[in-house]
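Coming up: chain A.
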Amino acid sequence: MVDKLIGNYPYLIAALIFAVGCYTVLSHSNLMRKVIGINVMETAVFLFFVASGNVLGGQPPIIDLNNSDVIYVNPLPSALILTGIVVSVSVTALALGLVVRIHRQFGTIDADEITEIRSNDNA
Partner candidate 1 sequence: MLDNLPVIIVVSLLMTGFLAPLFVGKFRRTTQVVAGMLTLAAAGASAVLLYRALNTGPVYTALGGWEAPWGIEVVVTPLSAFIMLVLTTIVSLVMFYMPHEQEDWPNQKVGWYITLVLLLTAALLGLTMSNDLFNMYVFLEVSALASFGIVAAKKDRNAGDAALKYLVLATIGSGFVLFAIGITYAVTGYLNLGFASQALAEGQFHPIITWIIATFFLVGFGIKAGLFPLHVWLPDAHSSAPTSASALLSGVVVKVYAVVMARVFFGLFGGAGLEALGISSLIRIAASLSILAGSAFALVQTDIKRMLAYSTVAQVGYIFLGFGLGGVYGVAAALYHVFIHGLMKSTLFLSSGKVVELRGGSRDISGFNGVGKLLPIPMAAFTLAALSMVGLPILAGFATKWYLFDAGLSAGIYWVPVVVIISSLLNAAYFLPIVWRVWFGETEAHEVSNRRVPGLIPLALILAVVGLIPGPILRVLEEAAVWLIS
Partner candidate 2 sequence: MNMLIILAIVIPILGGLAVWLPGLRKHPFVPPLISAIIVAAAVAAMRIGSGFGQISTWWEVAPGLSLAFRVDHAAWLFAMLAAGLWVPATAYANSYMAHHPHKLQRFFMFYTLSLTATMGIALSANFFTLYLFYEMLTFVTWPLVIHNETAKAKRAGSMYLVYSLAGAAVVLAAMVVTWATAGTLDFAPGGLLGAETSVTVIRLLIGMLVVGFGVKAAVMPLHTWLPTAMAAPTPVSALLHAVAVVNAGCFGLLRTFYSVVGPEALERAGFSTGLLALASITIVLASIIALRQDHLKRRLAYSTVSQLGYITLGIFSGHPGLLLGSLMHFVNHGLMKITLFFCAGSIITDTGIEHISEMDGIGRKMPWVMGAFAVASMGMVGVIPINGFQSKWFLFQGALEAARPEVIIVLLASALLNAFYFFPIVAGAFFRGERTEWKAEGLSSGLIWPLVLTAALCIVFGLLPALLYPYVNETVLSLMN
């Protein structure tokens, strides 16, 4: 059991980082930290994906035309994660844009203060 866990340590670390990211998003009221938390979370998933494509002793998957019996690592997860990173970058960019806008409109980027301002608006 322990062997298995240690042998698969990238997965464990990925899960750990995922939890850290999730915690950061949910526990901090500073919007920038939330955005950072999102990134941490997504990085954990990327790590998980890439780790699952690893082949022990494998080479980077750049085809070597002269040598046909090279072991490559599985390129599919890496390729997928490239897409994942694109998505993550766009989300982050959009989030930052929104944070800038919120700062402009509310004068703060603290979620609790914003909630307070909004409830005063309504009252």
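These made the cut because all candidates are chains of the complex that A comes from, given by their letters.
The rule is short, and it goes like this: a residue touches a chain if its C-beta (ideal position, glycine included) is under 8 Å from a C-beta of that chain, and two chains touch if they have at least 3 such contacts; residues count from 1.
As the structure is a prediction and not an experimental result, all values here were calculated from the model.
The candidate touching chain A in this complex, chosen from 1 or 2, is 1.
On chain A, the positions that touch candidate 1 within their shared complex are 11, 18, 21-22, 25-26, 31, 34-35, 38, 41-42, 44-45, 48-49, 52, 77, 80, 83-84, 87, 90-91, 94-95, 98-99, 101-102, 105-106, 114, 118, 121.
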